[in-house]
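Shown here: the complex without one of its protein chains, the others still in place.
The letters A, B and C name the chains in turn, as written, and every chain counts its residues from 1.
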Amino acid sequence: MNIDNIKKQFPIFDNKVQNNDLVYLDSANSSQKPKVVVDRIYDFYTKEFSNVGRSVHYLAVAATNLYENTRVMVQKYINASDPNEIVFTKGATEAINLVANTFGQKFLQEGDEILLTELEHHSNYVPWHYLRRSKGIKIKFAEFNSDGEVTLESIEKNITPKTKMIAITHLSNVTGAILPIKEITKLAHSKNIPILVDGCQGAPHLKLDMQDIDCDFYAISCHKMYGPTGLGVLYAKKKWLDALPPYQGGGGMIREVKKEGITFGDLPNKYEAGTMATAQVIAFGESIKFLNKIGIENIEAHESQLTQYGEEVLRKNNSVKLIGSPKNKGSVLSFTLDGIHAHDIATILDEDGVAIRAGHHCCQILHDKLGLSATARASLGVYNTKDDIDKLNESLNKCKKIFDR
Amino acid sequence: MNIDNIKKQFPIFDNKVQNNDLVYLDSANSSQKPKVVVDRIYDFYTKEFSNVGRSVHYLAVAATNLYENTRVMVQKYINASDPNEIVFTKGATEAINLVANTFGQKFLQEGDEILLTELEHHSNYVPWHYLRRSKGIKIKFAEFNSDGEVTLESIEKNITPKTKMIAITHLSNVTGAILPIKEITKLAHSKNIPILVDGCQGAPHLKLDMQDIDCDFYAISCHKMYGPTGLGVLYAKKKWLDALPPYQGGGGMIREVKKEGITFGDLPNKYEAGTMATAQVIAFGESIKFLNKIGIENIEAHESQLTQYGEEVLRKNNSVKLIGSPKNKGSVLSFTLDGIHAHDIATILDEDGVAIRAGHHCCQILHDKLGLSATARASLGVYNTKDDIDKLNESLNKCKKIFDR
Amino acid sequence: MELKELYQEIILDHGKNPRNLKKSDNFNKDAAGHNPLCGDKVHVFLKVDENNKISDIAFEGSGCAISMASASIMTDLMKEKKEVEVKELVDDFLEMIKKNPELKSKILAEDEKTKLMSLSGVKKYPMRVKCATMAWHTLTSAMKNSNTEKSD
Partner (left out) sequence: MELKELYQEIILDHGKNPRNLKKSDNFNKDAAGHNPLCGDKVHVFLKVDENNKISDIAFEGSGCAISMASASIMTDLMKEKKEVEVKELVDDFLEMIKKNPELKSKILAEDEKTKLMSLSGVKKYPMRVKCATMAWHTLTSAMKNSNTEKSD
């Protein structure tokens, strides 16, 4: 795989940012978009636009087919067993809210427990917190160890007869730990507990096979997966989508509407109320094609090499302290720099065109436990190179120089 | 205003659809997009892309500014008193769900009543229906008259001391009736009842002034307003956004997150959980600019002329029966054709490149009352011309010919 | 012109004057079908005798010419058919609408086949396929005596 060629497929790198080449190390936040995806949006709006599913004229039929084809492409990409197990949402956050809300409505009672981990992003905590208030459920947090990992044992220890759902991240957006979700799912199912995987960081970087993992729910954020903003995917086993009540109500998801009552439509309409993000869905089809063309195995190999290189380089830099050292680590490098706050680092790096993120990365519980109010995070995508890591390191040394005056 | 020039700003009309010029009469479903909007999306993704509000690097700062500028542009366009009264959602459907859900949680009890009208789109009924199930509230429907209008009197008649919310459409997507929402709001407020206006059909066609109308909530669907798919706007008075609980939970909308509890952020973040539809919001800024450039008064005048012309032409066609004849009518022409089902009409028209919608248009209650399972609907946008109406009429005559063999 | 293939005279005839369109009260199986997108409805009523044969069939409903013609032609053809034959005919019809160029079943006479093939024009109109197939799916449900409506 020639990585230069891949970078060329992303128009953002053709331009300078503040007179610098862009060193984009913020892909865990949101990835850049390949030209094919942006072109698809352009062409759809300028040549083919129509609303989906609602009219019978030519453009509407064509748009509906494109939309539904993408559902099938996503199904195949994550190896779900049925296209109707793919629900398009406005983001991973909505996907998790959808599950928490509908599962809570139907299956949770006071005293029931939801098991999360201390690694969770706020998006996989706040929706469950709502059920604490409305239903009186309890939330438990499986601990992470000194390497920034959550082990199977840590999960097992926290399961009780009251545990009704396990909701965990696939890949920590701070420590980079890849959780053993297949094993955790097996454990959960052995105790009849369904499992939701927050796949925001997993989906862009790891080969996905829903039937192999066997999880009940998997949430994906398309904008982190080389796709457009404003779109997410909820994978859910059909039995759940059949069993759970609908989430938002509106056009397109009903069967029959009378003044006295309403019956709801079948899958996939039941969970897609109102006009959907048609253009985004269709463009996301191109993201899938883009990923397939490179091959997720090649992406995994490239990113894993790069992550290792990044760890090496930063370990050699004595001022840098890496956050977490999980054995199985994804494309995330979080760190602190002696005596310099993450915000100051980010500002100084930015001056060199090096874009990283600073803050708690929506993981306050993790940061509280580490006693840090903020960390700096460099995160990788398919377009990154060793050169990017070297530039990061150079800029970090510059931070030192500025602060050591 | 030179309407030819406006049509030229929409690239979709440059291409033939199935060898025909496109006669697009389905704008109430979704409008076509001017080039400026599509270009903005392209440029944003290829030159400026970054996630909003979360990082401090250059691209993130620039994107955040663009995003927040659009909020101000929307505020000004609808004359809201504060940019924080503008919440971006994934669509009007979500906007209404947000209000029904949070208002229901906080302010509704068993036996309370919500007053809708028989004209409502399913998106302004299903979310309230959920509260019927979960809270035991009652839903009442103000009737429409033989002209397809809902009058102030019809609303007044249905208000009781138990009425806790009035939720009504601004402009019916079937009869085209423009409701006297300012008067209805005054009436509602005189009885201390808040009011939600479903502005999906109002916003693209009518001059909006939130401070003048004085409604509490107004829902907008951006894709019907020459903007991108996957985006809506909820206008809500600040006092409500402050008083209501948050809706979806996730990143970006919190203040502080601890294992034991969570505090929520201030406006505008409180209702914007997770990564938002950044590109779409920024592009919607161009829709607003586009509308401002033409001037909504000019659009109103043009569309009103065209609607009148359409009514005349269709009235002269003896086989056509118009649905509703409201005195104050927006850009919607719904009709039936003697002995020919709406679906058959739509298919035959489509063969001539005339795109209309057939069905119940997500208004089953209205259709039930009229004793019709489906109607045909031609709806207008800023790019339509008298020629389009003439072509519609010609094609309708062709339907007759085919069916009268 | 393809429209002529879609709206053949036989379709228009059955569409305007559907056969067996009546509420039968002498039935022992029934099912309702509904296309939520367009509001089309069909309710199929069957009398199935002790030999598993359809001794009477009728339908109620409203919809476009295609859906009415399809229900009309279907009910005509299904009279006096045995359960296995019904299944074979339904499958054959659905396969034809989806992909096969012709009907394969040997159960029907040539003129009956011609009548049924008049519905093949919808193949070129993907959004209209459901109009043609709704009655057939509903018949299958009725044979199982399971009502396809779901309640909330």
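Going forward, contacts are C-beta pairs under 8 Å (C-beta built on N, C-alpha and C of every residue); 3 or more make two chains touch, one makes a residue touch a chain.
In this text the structure is predicted, and so the values were computed from the model without any measurement.
In the full complex, the chain left out of view touches A, B.
In the complete complex, the residue from B:262, B:348 or B:378 that touches the missing chain is B:262.
Checked against the hidden chain, the listed residues A:214, A:351 or A:390 yield one contact partner: A:351.
Here the missing chain is touched by one residue of A:34, A:53, A:359 or A:381, and it is A:359.
Only one of the listed residues, B:15, B:65, B:109 or B:308, touches the absent chain: B:65. In the full complex, chain A makes contact with the omitted chain through residues 133, 339-344, 347-348, 351, 358-360, 364, 367, 373-374, 402-403, 405. Although one chain is not displayed, its contacts with chain B can still be listed: residues 53-54, 56, 60-61, 64-65, 254-256, 261-265, 269.
In the analysis below, only the chains that are shown with their structure count from here on.
The chain closest to the protein's centre is B, with centres computed as averages of CA atoms. Averaged Cα coordinates give chain B a centre that lies 38 Å from the centre of chain C. Listed for chain C are residues 37, 125, 127-128, 152, each touching two or more other chains.
Annotation for chain A: residues 54, 56, 60, 254, 256, 261-262 touch two or more other chains.
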